[in-house]
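Inspection log for the structure reproduced underneath, given as structure tokens.
Note that one protein chain of the assembly has been removed; the remaining protein chains are unaltered in position.
Order of writing sets the chain letters: A, B and C. Residues in each chain are counted from 1.
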Amino acid sequence: MSSTYGILFKISTFGESHGPGIGVVIDGCPAGLTFDTDFIQHELDRRKPGQSRITTQRREADEFEVLSGVFEGQTQGTPISLLIRNTDQRSKDYGHIAEQFRPSHADYTYQTKYGSRDYRGGGRSSARETAARVAAGAVAKLLLAQQGVQIQAYVSQVGKLRLEKPYQELTLALAEENAVRCPDPETAERMFQYIDETRKRGDSIGGVVDCVITGVPAGWGEPVFDKLHAELGKAMLSINAVKGFEYGSGFAGAELYGSAHNDEFYTDADGHVRTKTNHSGGVQGGISNGEDIYFRTAFKPVATIMQDQDSVDVHGQPVTVSGKGRHDPCVVPRAVPIVESMAALVLADMFLRNKASRV
Amino acid sequence: MSSTYGILFKISTFGESHGPGIGVVIDGCPAGLTFDTDFIQHELDRRKPGQSRITTQRREADEFEVLSGVFEGQTQGTPISLLIRNTDQRSKDYGHIAEQFRPSHADYTYQTKYGSRDYRGGGRSSARETAARVAAGAVAKLLLAQQGVQIQAYVSQVGKLRLEKPYQELTLALAEENAVRCPDPETAERMFQYIDETRKRGDSIGGVVDCVITGVPAGWGEPVFDKLHAELGKAMLSINAVKGFEYGSGFAGAELYGSAHNDEFYTDADGHVRTKTNHSGGVQGGISNGEDIYFRTAFKPVATIMQDQDSVDVHGQPVTVSGKGRHDPCVVPRAVPIVESMAALVLADMFLRNKASRV
Amino acid sequence: MSSTYGILFKISTFGESHGPGIGVVIDGCPAGLTFDTDFIQHELDRRKPGQSRITTQRREADEFEVLSGVFEGQTQGTPISLLIRNTDQRSKDYGHIAEQFRPSHADYTYQTKYGSRDYRGGGRSSARETAARVAAGAVAKLLLAQQGVQIQAYVSQVGKLRLEKPYQELTLALAEENAVRCPDPETAERMFQYIDETRKRGDSIGGVVDCVITGVPAGWGEPVFDKLHAELGKAMLSINAVKGFEYGSGFAGAELYGSAHNDEFYTDADGHVRTKTNHSGGVQGGISNGEDIYFRTAFKPVATIMQDQDSVDVHGQPVTVSGKGRHDPCVVPRAVPIVESMAALVLADMFLRNKASRV
Partner (left out) sequence: MSSTYGILFKISTFGESHGPGIGVVIDGCPAGLTFDTDFIQHELDRRKPGQSRITTQRREADEFEVLSGVFEGQTQGTPISLLIRNTDQRSKDYGHIAEQFRPSHADYTYQTKYGSRDYRGGGRSSARETAARVAAGAVAKLLLAQQGVQIQAYVSQVGKLRLEKPYQELTLALAEENAVRCPDPETAERMFQYIDETRKRGDSIGGVVDCVITGVPAGWGEPVFDKLHAELGKAMLSINAVKGFEYGSGFAGAELYGSAHNDEFYTDADGHVRTKTNHSGGVQGGISNGEDIYFRTAFKPVATIMQDQDSVDVHGQPVTVSGKGRHDPCVVPRAVPIVESMAALVLADMFLRNKASRV
């Protein structure tokens, strides 16, 4: 088990879906940061269940308590601990899966690795764990905002339905105006219907979240192993249900010739070195180059569906797993703040690490 | 700078393209492993330049010296240090770029982050750095082979030319039979021509490497942050020129319904719990489930091309960068052993870490 | 700030003296350990204030809540989070030091490093932070007890009053029979009077805690930097008020000739390799050798005294710091469980790390 992430801005998350609560300790947040509790709560609200009929109906207030690290409204350089109590636990809903392995969940692998598992709602493997990430990510965002860095993710694909426009042609803030978190209102409406129909059939559907980060100066990222995009990739892939990550030109870049792919440099009117194109996605050699950082994260369909499935029990005997409980028919709308949070955690760490680059 | 990777099987690489050499220290390789120098040299030979006319003509023997950690043919549990001397350095070829930023290279970002850079052949940002990864990866492979784990990567795409067959229908060992490292001979030949034509035009082209890992038992991987596929993703993204990573169903999985994507469990004739399909790519909840581990890595076209490009110099003034030096027109054939090596390093670390999972 | 310790058995502590609470996240405790809450509470009770008139009169129940990681009475391999609420906070007692630097406290250094500080009772620098260490250490002790490892510390010196007998001549369990935690009842009584007289004068006094660990097999410890005794030393020195650490022969060993100091080997009746003497303190070359591990930790007198002292305020102006609040006149009785806990954390980590030593 490794629930710790980061070198200097380091977080340790804890908590199971149906235990007392979920939380995080942030060790290494610099002192002197104004701790905006309203903003943090706002971020948690963006992730919390029950926001619309296309998200899980589990009811959680997701209110957080600050256990340490903040004094007179400021961070102190000491560990910040945030706790979110679980309230709507309904453990009895999950008794039926105590002895079953749900297809494409982590039941079997946890049982095999650890010899037991908290089967209630997935326990530690539940996506509820991401609430702690969002709380910590919100603190990271506060730190980054001081540096002029802004992070905005949005839904670009649900199933086979894609938003074809590049992000430069979108008003990203519109993503927060609808339940799907797609910045194109017309596409958002179609995605909503797509998800809702999927939900009605008791099925689930995958999707893609795009993320754009502005304001990162050239110089963040620690090659050769902790390249900025490598850490972003790990962070995204560590989110439940993620199956793929690409940045800049991504997989499509593999189809291009170098003469088409290379980003030529020029000096802009303000004397800044810039690139004419951005196939690099804002990162060259693992270090930010001052352009927008852009990446995409693919999510599989949620494994919980309201249909019977073949499986085995803990004794290896065949069983039928019947869909029960509450779930999201499509995870990407709620994944948007999670993607942003993980990006913020990576960038906060890279910001601090970069301070040691030169004498 | 972070040139250290791994928690228990930890490597630190060093070296620049045109300095005295490239090397690695492996700290944490268990004692008692037979150190097969022939195998390690064989792996280095798979990566080394000059293998055919579609790879760079730089000539490097890439012979390695064992500086420590091996006694009487066995590892001792002490740090293993391997050194590969640079021989064909031709630094004068690179004098012209001392003051220029080559498009889509790391010249500009290194210069900005560190205030200077070893401009000879890219210095630390050169793909030559991966020789050290392959040397270390070969040691990891020796450790994994004892556990019955085999890793085989191959080229599945060059530019727009894709190998459409799934890996289950291929004889992967055939990948080593041709210069492209594509296991389908007919496709390999077409890829070779594709790359060679690109080379003749002074251009470069991207591609995709697929990787299949067999023999990993259920239980490897350390959620929630160090999920097996998240570490694989970081490891792949840390390789030069990589733009994307996906495992199992990958980006295509985002298009599917849960009812189609879920991998149902069954018990096989030997009493092992298996899945009927493998959209999970051998990893569920960040932990291996005993099925084949399968992932794909996208590489952009090599940034060095034999064509004039617009750029700026270190003073921000416009310049024309002219292609010189030696380079690979397509990186994926030589990337195959690098992908395997990084996968081996991840798995060796996860194998050791898993030993601490249970009392 | 670094409030994280350990590589595999990793803890992150949090909390200030007068904030909402103190706690710890344990990331990496193996699954399958019976979680004995009574034992953990018993350990906390050994450390808690108000145990006798020679310890601080602050009243804290020091009851802990398990927030995560335990299911059906067993650890799950997931992060274990333990929270101890602060109850007797009396912040108003500390308002007078908001602008003063108390001599030999951490007020000045925290203020300088972080630009601010939680001045209430020392904030993060308070010894109250050690409650979290004891909670985590108790879990580590449970893990170690399964391996047959027992840890027993005791007070061997208060001021100039020393217990002259070596540990082999003492019944260490008697340490828990008196308020001083000295296993020699007669010396304990004299120490009690010594401390009580010091207390009455409004002064404080230093002391030494010895620690004996039995049952560690040969092989634990990770040279060359993470030698077993080096990690024990770091762990002890990280406890508030510690000024020195020695193991085996310690500083006295510097006076000896090699011919007197060397521990000759022999094979005992059970066929075990043993040493005739134990100047090595159970550790050779940074690795346990199967003998008792023995070390000593020196504590300075508590900085809080009930006497006027010269100092400066946050503006550099001279002030008189007057003793107020509650404090321990001598820290060593309550330090005994803290020393044991830190030793347990080191050993638990080394136990797990050693699993990766050999193929």
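Everything that follows uses one rule, which is that a contact is a pair of C-beta atoms (placed from the backbone, for glycine too) under 8 Å apart; a residue touches a chain by one contact, two chains touch by 3 or more.
Because the structure is a prediction, the values reported are computed rather than measured.
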**OP:** Sort through C:35, C:64 or C:114 and give me the one touching the missing partner chain.
**Re:** C:114
Original post:
Which of these touches the unseen chain: B:3, B:104 or B:178?
Top reply: B:3
Subject >> Touch residues of chain B, complete complex, unshown partner >> reply: 1-4, 10, 12-16, 19-23, 25, 27-28, 31-32, 65-69, 71-72, 74, 76-81, 83, 113-118, 123-124
Subject >> Footprint left on chain C by the chain that the document does not show >> reply: 1-5, 13, 101, 103-106, 108-110, 112-115, 124-125, 129, 157, 159-160, 198, 203-208, 218-219, 221-227, 229-231, 233-235, 237-238, 240, 243-251, 253-259, 261-267, 271, 273, 275-276, 279-281, 284-289, 298-305, 307, 309-312, 316-318, 353-354, 357-358
Original post:
If you put the missing chain back, which residues of chain A would it touch?
Top reply: 7-8, 28, 30-33, 77, 143, 146, 352-353, 355-359
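Methods note: only the chains that are shown with their structure count from here on.
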**OP:** Could you find the two chains linked by the most C-beta contact pairs?
**Re:** A-B
Subject >> Identifier of the chain whose CA centre is least distant from the whole-structure CA centre >> reply: A
Subject >> Most distant chain from chain B, judged by the mean position of its C-alpha atoms >> reply: C
**OP:** Averaged over CA atoms, how far is the centre of chain A from the centre of chain B? Could you give it in whole Å?
**Re:** 26
Subject >> Approximate Å spacing (C-alpha centroids) for the pair chain B, chain C >> reply: 46
Original post:
On chain A, where are the residues touching two or more other chains?
Top reply: 1-4, 13, 113-115, 124
